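In this view, the complex is presented without one of its protein chains, the others remaining in place.
Read from first to last, the chains carry the letters A and B; within each, the first residue is number 1.
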Amino acid sequence: MRQSLTLRIGPATFRIGSAWPAPIAELARLYAAYPQPIDAIADFTVRLQPTSLVRRFIRPSIFITGDHGLADAAPMSLSHGLLAAEMGMNLQMALGWRRHLLLHASSVEKDGRVLVMTGESGSGKSTLAALLGERGWRFMGDEFALLDLDSGAILPFPRLVSLKNRAIDVVAGEVGEARMGPLLAATAKGDIRHMVPRRDAVARMGKGAMPALLLFPRFGHAADMRAVRQAEIFMRLTQASTNYVALGEPGFAALTRFVQHVPARAIDFPTGEEAIAMVERLWEERT
Amino acid sequence: MTATKLYRRDGADAVTACALDDIVLLYHPRSGQTHMVISPVPEILDQLADGAPASVAQIHDRLTRSFDLGVPDDAMREIAVHLDALVALGLVRPA
Partner (left out) sequence: MSAALLVRTLRDPASVAGLDASGWNGLIAAARAERLIGTLAFRLADVAVPPAVMPILSDARADAAREARQALWEADRAAQALGALGVRVVLLKGTAYAAAGLKAGQGRFIGDLDILVPVEAMAAVEQALIAAGWEWVKDDPYDDAYYRQWMHELPPMIHATRDRMIDVHHTILPLTARQTPDAAAMIADAVPLGDGLYVLSSEDRVVHAVAHMLADGDLQGGLRNLWDIHHLLADTDPDIVIARAARHGLLPHVQQARRLAAALYSPGARLTLWDRLIRARLLARDGWGRETRKALIFAFFLRSHWLRMPPLMLARHLWTKWRKGHRPS
């Protein structure tokens, strides 16, 4: 393909090819602190290609595909090229990664222990991880937490943090413009801006740690906290995993061990500040 | 005649069990499926562990040695329903 970049995030190496220069240039800039080997064998190929030859030039629209793709993936505008590249990498991980149990969760680490947060899009897990990452925690990832099948450790996958709508200003105010990507207005999920994780989070992206607390956050509700039964945790985590079924019995063993050993709470919160206070308190009280 | 219907478990259909609170997870490698069950399903499966065919009445009798099942007719009806559900999942086979 005309433009390409090879990029390492956590344990995975991506080869991203694009018919247009802009998405690759933006990736190269925002992922400047990540390894970008010139000549590496990639785990996955991502392709940003025109939906047709005409669409390369006129109202360019990107079809996201690669080693793993969805035939019915909706094309995206070239102005959202960075998002397309991110989605392309996510798609490869979600459909193709087999070396860990993939949990659709954010994760942060403190004192050598990991806090895992899982929930639907809009639950606040990304924003919470981003904010904690600025306040004494190590940011490990906002989209996928990788559960090691043998050791039970959580491994980082610290790609750019994808911030949506109201969360954009909250986080941009905290980290400063230099670490923010371009505003991608009016995507299918609303306005999106990407945030570059701190340098130390990127430098330590090869280092995992044992999980110590699991939270099911829910943004936009009155502050509340409740215990979650193990069977429900198991159900919700299988639904939050794209490769649980593909991993077979090792996945079952790793996930049941996680559920049995990691304490869990569901938390509701009206604002990010209150959420952080709740998280810090739960972290101190964890058993 | 349902009374003569026999059930058995195939060695190839062995499951890995894991209890979470009062729920039991059964991982069935042959199908790659994870089943979530509650009592008395794990107990019924245990009665068929030896692989030999057994009728509803036989399974009921074995269970009564360890559990109080109440009115036999009701208990047997319930056991039969569970067994047929297990057959549909492929964990138990008609013998």
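Everything below uses one rule, namely that a residue touches a chain if its C-beta (ideal position, glycine included) is under 8 Å from a C-beta of that chain, and two chains touch if they have at least 3 such contacts.
The model shown is predicted, which means the values in this text are computed figures rather than measured ones.
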Please identify which residue in A:A33, A:A153, A:V170 or A:A246 touches the non-displayed chain. A:A246
Cross-chain touch to the chain not pictured, restricted to A:D39, A:D111 or A:E177, is A:D39
Where the missing chain touches subunit B, by residue: 29-33, 88, 90, 93
Quickly run down the residues of subunit A that touch the omitted chain. 1, 13, 15, 17, 39-43, 45, 47, 49, 66-68, 71, 98-99, 246, 248
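Keep this in mind: only the chains that are shown with their structure count from here on.
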With centres defined as the mean C-alpha position, give me the subunit A-subunit B separation in Å. 42
In the complex of these two chains, what residues of subunit A are touching subunit B? 229-231, 233-235, 238, 245, 248-249, 252-253, 256, 259-260
Note which residues of subunit B are touching subunit A in the complex, please. 16, 18, 20-23, 25, 27, 29, 32, 34, 36
